[in-house]
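Note that one protein chain of the assembly has been removed; the remaining protein chains are unaltered in position.
So, subunit A:
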Amino acid sequence: MFNLSSKLISQPVEASVIIDRDKCIGCDICVQVCPMGILALDDQGKAYMKYDECWYCTPCQTDCPVDAVTVNIPYLVR
């Protein structure tokens, strides 16, 4: 699995929230609904996982209007 965000958080395994930058329309909904507030838009207006504090609860994925978000289980929990 490749994380297509240019702002991949710096960790040796993939982030738990993966954004498909080709699909992301920068609507900000995933950023808004994330309970932990860990997503942000980068300088090109695409969403990315900014903080490694994911509850893998999936509102970001469910509420994305263009199916650009995939939530994986964080490495330690897998």
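Keep this in mind: a contact is a pair of C-beta atoms (placed from the backbone, for glycine too) under 8 Å apart; a residue touches a chain by one contact, two chains touch by 3 or more; residues count from 1.
Following the convention adopted for this analysis, contacts and distances are computed from a predicted model.
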item	value
Undepicted complex member, UniProt protein name, chosen from "Glycolate oxidase", "Putative aldouronate transport system permease protein", "Fe-S oxidoreductase" or "HI0933 family protein"	"HI0933 family protein"
Contact set of subunit A toward the excluded chain (per top definition)	32-37, 50-51, 53-59, 62-63, 71-78
